[in-house]
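Left out: one protein chain. Kept in place: all the others.
And then chain A:
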Amino acid sequence: MARKILANGDNDTRLRGAKWWSQVGWKHVFAILMIVYCVFPLLYVLSASLNPGGTLTGSTRLFTTVSGVNFADLMETDFPRWMMNSFIVSTVTAVGTVVMGAAAAYAFSRFRFAGRRGGLTALLIIQMFPQMLAFVAIFLLALTLGEIFPGLGIGSNLQLIAIYLGGALGSNTFLMYGFFNTVPADIDEAAKIDGATHAQIFWGIIMRLVTPILAVVGLLSFVASYGEFILARIVLARPENYTLAVGMYVWGSDERNAPWSLFAAGAVVAAVPIILLFMYLQKYIVGGLLAGGVKG
């Protein structure tokens, strides 16, 4: 195989023929096989969602009929409410998590006070135990609280938000604390000398400098509560209060009677925002920023 000289004078080192196949080409074949494996369940849902009036049986022939009727029907069910509940719960949780986590990280990073070391160590230990492990006691607490604050009772979305916020500090403070420490303390010293108050430094200076981590923590918290199932399942009692995870479970787990095509259409609608978010977040995962951030 004679080397060609390229236009810019370099040797052409590109592989050709059998050598290309043995070193590079098979990787493309492998990639295509893997893509089929990754994508076929998703194509199947998409096909089922477009198949009008389809049951599980009727959904086995992919893309034979295509219509948007399932999506229109979806609007007649509880689904829009579930979607709205999920968005409200996840958004409020994300905002609350960011604000409380950032405030705590600021306190630990910028103030020296009695119990600071102890507090950090305690948070680190608490962080090891996911809140959901105590779901039985959370259910019992929800029962008691419901008698005292009817708005926080079993079945209310507000209660679910409060529970999710309870897990906020334990899981995110450390990530933020590390980031807050990278902001030089000279900046707030300078502001302090210019007469800025601690609140001004927090809201006006620090929060602006750490915006990227706030966005990541907020989005991550959003995705986590969007997909959280066990606590939502035990706390939410009435169908109109369900979040998507609970509602879709009720539809999807009932193979015989459930509206499979409606489930599929709902799954497509529910998945799109999260897929888009993840495509955006993946660079942080690769960068190791979200080390250990296993998705639920």
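Simple rule for what comes next: a contact is a pair of C-beta atoms (placed from the backbone, for glycine too) under 8 Å apart; a residue touches a chain by one contact, two chains touch by 3 or more; residues count from 1.
One rule holds in what follows: contacts and distances are computed from a predicted model.
*Asks:* Just to verify: the chain that's not displayed, which of "Transketolase", "Cytochrome c oxidase subunit 1", "Formate dehydrogenase iron-sulfur subunit" or "Maltose/maltodextrin transport system permease protein" does UniProt list as its protein name?
*Replies:* Looking only at the record, the undisplayed chain corresponds to "Maltose/maltodextrin transport system permease protein".
*Asks:* Return the single residue from A:L50, A:L74, A:V89 or A:A162 that touches the missing chain.
*Replies:* A:A162
*Asks:* For the chain left out of this view, which of A:L50, A:V89, A:A104 or A:V210 touches it?
*Replies:* Result: among the candidates, A:A104 touches the missing chain.
*Asks:* Which residue numbers on chain A touch the omitted chain?
*Replies:* Touch with the absent chain occurs at residues 15, 23-24, 27-28, 30-31, 34-35, 37-39, 41-42, 44-45, 48, 55-57, 59-61, 100-101, 103-104, 106-107, 111, 113, 116-117, 119-121, 124, 126, 128-141, 144-145, 147-149, 162-163, 165-170, 173-174, 177-178, 192-195, 197-200, 202, 226-227, 229-230, 234, 245, 248-249, 252-253, 255, 260, 263, 267, 270-271, 274-275, 277-279, 282, 285-288, 291-292, 294-296.
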